Structure formats: structure tokens, C-alpha cells
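As you look at this complex, bear in mind that one protein chain is not there, while each of the others sits in place.
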Amino acid sequence: MSILVDENTRLIVQGITGREGQFHTEQMLAYGTNVVAGVTPGRGGQSVHGVPVYNTVREAAEQHHADATVLFVPAKYTFDGATEAIDAGLPLVITIAEHVPVLEMLQLYHLARSRGVRLIGPNSFGVISPGKSKAGFMAHHIFSPGNVAFLSRSATNCYETVLMCSQVGIGQSTAVGVGGDMIPGSTFADLLPLLQDDPQTEVIVLIGEIGGDEEERAADCIARYVTKPVVAMIAGRNAPPERTMGHAGAIVAADGTGSAANKEAALQAAGVHIAETTEHIVEILKKIKR
Amino acid sequence: MSILVDENTRLIVQGITGREGQFHTEQMLAYGTNVVAGVTPGRGGQSVHGVPVYNTVREAAEQHHADATVLFVPAKYTFDGATEAIDAGLPLVITIAEHVPVLEMLQLYHLARSRGVRLIGPNSFGVISPGKSKAGFMAHHIFSPGNVAFLSRSATNCYETVLMCSQVGIGQSTAVGVGGDMIPGSTFADLLPLLQDDPQTEVIVLIGEIGGDEEERAADCIARYVTKPVVAMIAGRNAPPERTMGHAGAIVAADGTGSAANKEAALQAAGVHIAETTEHIVEILKKIKR
Amino acid sequence: MLLMEYLARDLLAEKNIPIPRGRVVSPGETPDLSDVRFPAVVKAQVPTGGRGKAGGILPVMNAKEAKAVIQNILGMTIKGFPVERALVVEKINGKRELYLAILLDRGRKCPTVIFSASGGVEIEEIARTKPDSVIRAEIEPTVGVREYHTRYLLDRAGLEETCFFQFHEILENLYRVFWDRDCLLAEINPLMIDEEGNLIAVDAKINVDDSAMTIHHSDLLELRDSLERDERVLEARKNKFLFIPVAAEGRITIMSNGSGMLMASMDALQQRGLPARSVLDLGGGATADRIAKGIGILMEQPGVEGLFANIFGGITRCDEIAAGVKTAAESLRDGQFIVLRLEGTNKPQGREILQSVSRNNVVLVEKLSEAAGVFAERMGAV
Partner (left out) sequence: MLLMEYLARDLLAEKNIPIPRGRVVSPGETPDLSDVRFPAVVKAQVPTGGRGKAGGILPVMNAKEAKAVIQNILGMTIKGFPVERALVVEKINGKRELYLAILLDRGRKCPTVIFSASGGVEIEEIARTKPDSVIRAEIEPTVGVREYHTRYLLDRAGLEETCFFQFHEILENLYRVFWDRDCLLAEINPLMIDEEGNLIAVDAKINVDDSAMTIHHSDLLELRDSLERDERVLEARKNKFLFIPVAAEGRITIMSNGSGMLMASMDALQQRGLPARSVLDLGGGATADRIAKGIGILMEQPGVEGLFANIFGGITRCDEIAAGVKTAAESLRDGQFIVLRLEGTNKPQGREILQSVSRNNVVLVEKLSEAAGVFAERMGAV
């Protein structure tokens, strides 16, 4: 099993003719991903590493029965690219770019939900199910197949942990970059039930950050639905405090929401193992696996 | 059982201080409906037939743990009233008024869905579960408790049929006025699965009309999910043909969608009993019940 | 309401969609054609299709010729509609005729674009014989028209590089017409590619949602009433009823408080060989005086003998109906009669009122089939 992507995934790459699109299409193909088509407006008819390019997502999707897309397009085209993909009926849309305007993501978040589309990102490394398929730009050589699932707001911390895991023989079922933005297309709480139901996944690692309440909501979800062991780390204890949200920010954060301490307490109360560093995550995983 | 409303429903009446609101609140109370609160902006603190009135739906809902609302407000206030109710978190919103602008209904349709709200109407008599509760303006004395469920685009044709049924001892589980407008908040296909799952309902009656494709979609839904017997009537065989949708109308209706013949054929193919008149519905029901 | 061409043009122009230059001329008016370019076309403005075949669209070479043709066209009657306005527009020499419409898609609950690279009067035929040449694209109402819609439409139609930005702007603006004006349909046919490669909306058909018009577009509402020639429709509208003429040969009329029952009543009487002259939908919650008024509108039509008033009161109350029927019955012509079926809210109060109806021209029945019997008997139908 694994979640979101696997060997059967038929992937479209939007922005396939760009610098990053070309490079990572090659990488994804090398990893074994079934990249069935690419899209770049005005480049229909060309091909990139043997992958046919179309002018529109709908045509690419219809011609190749695609069921997922990854957007290698700049932030300013993410809204258009994602709405096009949602409108074309693709059930999984993965956005990579950082600096997507927050209110555009807000609209995409609700649109995806109302259409029953799973939206991942933005500001995400994508999704990888090691040994099967990857849709994104993660350095795949550090991954190895196994039973630990990763959901991470940070790409780099996830890589860090995954590398150490692979080095000690702890493989991964699926790793999802939920992305570091204020409004992620899918949150920890959205994805946790999928992992709970995934037979391959035995342990779940959450890599969170200060700010927002995704970790608090994840804790709530774990307490209710998740019986598999969960390990979590919250980055940013020593980051300078955010002082840009005025009195309103202080009012809504009056209950402590958003701080590392609050997140860790909420997760701990839900039975989650709290790690202080990425190395600590690996130590805990070793104990659990033993 | 029954669906949508029953003896436990805690109902709000929006527009309770208006002519229709007052009259039908009295009627609903007389029928045994648990009308817990009313809403009319600027009339908070008053009461109507002993029901306390609030300025906002949210306050009424919070104070009385309401779980449904019926809007006795004019068409021009339906959009505001319905969004207020959806925003207040009420899971069932019933709109009565006719002549609600179609594009406003379009927005409400999608909003309700994205919020997980069941929206009934507009241009609907409401919902009645005979002997338990009613939320709407239907003449309740013609109804009697039983096992036949009604979904009707037309109020009057539904009454007609229900009256004849009650006279021959065929009672009703729930009757829902899905409403006669171009964009109903809930369609036949949305409600059929509820009836299929309702233990009290044994037979389902659909009263449709020419135009649109709700009956065709209902046929599709019935073929897939509904095992209970269904009887349907399509009103309007002899209505003058609609000639207002230009070439586009002809193009989209090129497959026959919207005509009485097409609807009947689709339903028949799904195993539905087709009635030609309301009296014919009753005859078929008698045979089924025998 | 379906807007005639000259009004539909105005709505397009309001949102900056290019249309041919032209002028509207009414009877008696001395047409000022100084800003019309020739050759031009004179087009009869009537609320029906097929005016070309009826001789209502004629080419003219100059102003003098135009004036003669205008006079001629303004004297015509097309499919029963007297021509009250003529539109003179410059003739567009096109390289290609496209078809572009935005329609309310009832099934999918969203606006949908319908596009074809083969527009013009034969579009329905083309859609039938070559369905693949008609391209559809849904518009997500919370997002609106985006460039990918245009790309998909042009790409699929094989017009990929044809005036992309012009087309996109027209699509965006047509969507603004559709949305801002609460349309059920906004259709441009043909959307012409002229000799310079520019797009221009040569003819248009727009249907505005009447409910929305009442609430949001008072300008169109006034227009609608100023254009309506049927006094009965206007009178009904004033009373918030819907009056629909049906069969010119009909000797009966039907009134009900909801379109479903109205349709069912029509069906039942039609089966007995009794087509309705016209029908009237009271809508919900009519009061006695308005009901009497509604009956008057139906029964004043010459040659109408009977009225079937089929009422099942929900929000409409039987006592109000009964009082209205009682009043109306006083004014019936000799030989006219009302068959009344009364059920629902406040039925006992209604029946009590009816007991005091003095003249013997109101027949009370209990159900639809019984009503049909009364009509068959009185009028010698099947």
C-alpha cells in the first residue's frame, strides 16, 4: 500500500518545459514514476524526456487517463494551474512553489474540498512512496521502502530525518510534504486518517513548526482515530517571536495556540512521542521498532 | 425513523414575526413541531405564540441548541437568511420562498455542500414526517403516518397524491418538497440514499416535472443504490415547450434531456413504476402494498 | 425574459464586447443614419426566431435604400408579432463565424461555456451531425473565467493561435454579462472573425432570470413591461401572477396555486380533448381580492366558457380562495362557469364561504378526475 502515490499513479507535470520541470521530470522518471504527460501552455506537441506535452491539463488528463498532477510552476501561476487541474477532475494536485499568496491558497483550499480533490502543498517537496513513485523534487536517494510514514511542514527537516532513518534501516511507506505555508492544501489532520488506514504504515512521524494550529488539530485527530504510534517534533523553539499580528494575534493566541510548548503538550496528551531534534526522532523510532 | 425531521428536531423559524411566519409557526406548534426559537432582525426579545424571538440565527441556535431552520422570509432575503443559517452551523436549512434568483441559489447550493449542510428548497412546502414534526407550510391534516416517502418538485401535486393516499390508508414516512426551481438545494439524487437507508420507508414516490435533469440523475442513483420500489410521475407533458434558451438550449437538450418522455424512459430503465397522473400513483401504490 | 437582439447588444456593449455599429428605429421616427456605415443590414426586432426566412433581415447599400427597407420592415408582422423596431447595423464581412454561449447548466449547477468554430444559423444542425465540433467547458462560479478555459476551447476547436487575447477578453466579458445581469443564457452567434482578424459579436440572444430581474435589475424590469403587448400578461404580472397563453382554440382556462398542479391539470383536461386557452399560476399566498382579479383576467377572454380552479392550499389558504371565487362569480358572463377544487389549509372555512355563493355557476368538486368529468359533460368533450 502506501498513500497518495504508488506504482499505479499516472502523473502529469505542469510546467514541464521549465528549468525545474525538465530537471525533475528526468529525476522522477529515473525513480520509476509513471509520468504520463506534461503541460505548458503554447508548447503542446513538444516532448520532454519522451513525455508528451499538452497545452491544457484537461486534454493531457483525458488523453492519458491521468490521476495526479504536480505543479512545477512559479508562485504567481499556482492559483491558475491548480484551478485548471481541479477543474480537469484530477483527484490529486501537488503544488511545489513557495510564496503563493495566502488568500489564493485559502480559495484553493475550499475549492479543492468542495470538489473532493486532495491538494498537497504549496511550499512542499511533494509526495514519495519509496520504491514505487515520487511526485515532487525530494532527493530520492535518501529514501528507502519501509513502514514509517512522514508528514512534514519542513522539507529539509524531513530529509534530515529520513536520511538518518534509512542509514539505520528504518524505511518509509510514504513521505508527504504538507508544506510550510499558513494555509496548506492538506493538513496533518486531513492526512492522518489515510495513514491510520494504510496497512503498510506502522509508525507515523509528524514534523511540525511553531505557528498556526495544525499540530493542535492533529493531536485532536490522533486522540480520536489514530491507534498507530506517532512521533512528533516541533521546530522553532528558539525562533524570534512573531510580532506582526497586532492585538488580534495576541487575542487569538491567548490560549497559547501556536507556541512549541502548546503544540507539544497537546500532542503529548494524545499519546504522541515528542522528539526535540531530528536525531531524537530516529532514537525514538528505534525504540518503537525494537 | 423517517428522514430530516422528527420528534427530536429543534427548529428555528426565520422571519417568525411576518404574516406567514406567525401563521405557520402556530400551525407547526399545533402539529407538535418543537419550534424552539424564531429570528427577526430588530425583534429580539419579543415572542410569537410563546416562541422567543432573536435578532440573529447564531444566537437563537446557540441558546436553544437548534438543529434545523425554516425560512419564512421573502425571496429577496433568502440568500442572506440561508447564508446566516449555514454560517451559524445549522445542519438543515429549509427555504420556502418562490422566485429566489437562480444565481443566488447556485451559490447557496455549493456553499451548503462545502459546509456539509442539507439545504431544502427554495419554492418548497418544506418537510413533514407525519405524526412527528413538520417544518414548512404544508396542509398537515391530509398527511398520515406510514411507510411511503414522497419527494416532490411540486407542492400541489404532492398534496393531491398524499390526500388520496391517506384516504385509502397509505401513510407517509416523510414528504420533502424539493422545490420547483432550476437549482434546488437538494435534488432527488441527494435525498434518495437517505430514504433507501431509512427503515421506516418501504416505497418511494418521486413527483417530477419537465425541464432539467434531476429525474435522469435520480434514475441513475436508483439503478445504483435503491432497492426499494419507486413510483414516479412527471408533470408537464402538455406544457408549451420552453423556447427561451436559444441554440445553446437546443444543443444541450439534443439528447432529449428535460422532456417528459426522456425522464420517463430513464426512470423506467432503472426499474421505476411510471404513473401518468396523481391518481395513477395511488393505484400503483395499492398494488405494491398488496 | 428573453431579450431581443437590440437589447442584448446593449448588455454586451455595457461590458465592452465589440458589436457592429448600428441604430434602432421605431415606427414614425425619422431615422438618423449618419453614423451607420454602409453596406448595412436592416433587421426586424421580434421576440421570436426565424425572422431571416420570414423576410425580416435585408441588406442595404446606402442610407436611402435603408430608409425604404426600414419602412417596409416596420410594417411587417412575423409569426404574429408586429415589428415595432428595426435595427440597422453595418454589414460585417467575416472570414469565419464562431458560436459562443454561456448557459446555466442545471445538472452540473454551474455556468457552462458552449463553443464551436462553426457558428451561424446552422449551429443546431452542426451540433446534431458533428457533435464533436461543439465544445463545452464548465466555469467554477467561485473562480470565474480563467485563461485555461480559453486555451482549452481554442485548442480543441483547432483555433489555438487565433486571436487568443481578444477571445479571452470577450469570454471574460460575456461571463460578466452572464453573472452581473443574472442570465440563464448569454449567446453570441455568430461571433465573427472579420477581415482584419478582429472578433465582433454580430448577433446575440440573452435570457435574464425573471426572479433576479425583479430583485436586482429594475432597469430591465421596466423594459420588460414596456415591451409586453399582451394586456393579460401585464395585468397578471401586476398582481404577481404568471399568465401563460397556451392554445388559441381552447375554450377553457385553468388556474392553480403552483406550476406542478397547473401542469397536471392541463394534462388531465388535454386527455379529455380540452386544451386550455390560457393558464394562470397564483403562486403562493394569494389573497381574496387578488384571486378575484386573477379569475377576471382568465374569464374576460372572448370565447372562454369554463375555468378550472384547482387549489390545494399550503401557504395559500382556502378561505382566501373561496372569498375570491365568490367575488369573481358575480361578474361571470352568462353561460360561463367555474369548476372549483378546494383542498388544504383552512378548507372548512373556505367551504363555509362558498355556501353563500348566490349564482349557480360554481361547481365544487373533490378531485381532479371529477373535475374532468364535469367539463366533459358540460362541454361535450371526450
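For this structure, a couple of remarks:
So that you can tell them apart, the chains are marked A, B and C in the order they are listed, and the count of residues begins at 1 in each.
Methods note: a contact is a pair of C-beta atoms (placed from the backbone, for glycine too) under 8 Å apart; a residue touches a chain by one contact, two chains touch by 3 or more.
From a predicted model like this one, the values you see are computed outputs, not experimental measurements.
The chain not shown here is touched by just one of A:Leu191, A:Ile207, A:Ile222 or A:Ala270, and that residue is A:Ile207. Note on the undisplayed chain: of the listed residues A:Val36, A:Val117 or A:Ala155, the one touching it is A:Ala155. Only one of the listed residues, B:Val13, B:Val35 or B:Val57, touches the absent chain: B:Val57. Of the listed positions A:Met164, A:Ala223, A:Ala265 or A:Ile288, the one in contact with the omitted chain in the full complex is A:Met164.
For chain A, the residues touching the chain absent from view are 20, 24, 27, 75-76, 96, 98-104, 106-107, 109-110, 125, 136-139, 142, 152-160, 163-164, 180, 182-183, 207, 209-214, 216-217, 235-240, 243-252, 254, 257, 276-279.
Considering the complete assembly, chain B touches the hidden chain via residues 41, 44, 55-59, 80, 83-84, 86-87, 107, 110-111.
In this text, only the chains that are shown with their structure count from here on.
Interchain contacts join each chain to each other chain, per the touch definition above.
A summary of chain positions shows that the Cα centroid lying nearest the centre of all protein Cα atoms is that of chain B.
With centres defined as mean CA coordinates, chain C is found 27 Å away from chain B.
Chain A and chain C have CA centres that are 52 Å apart.
For chain A, residues touching at least two other chains, in rising order: 110. The multi-chain contact residues of chain C, meaning those touching 2 or more other chains, are 142.
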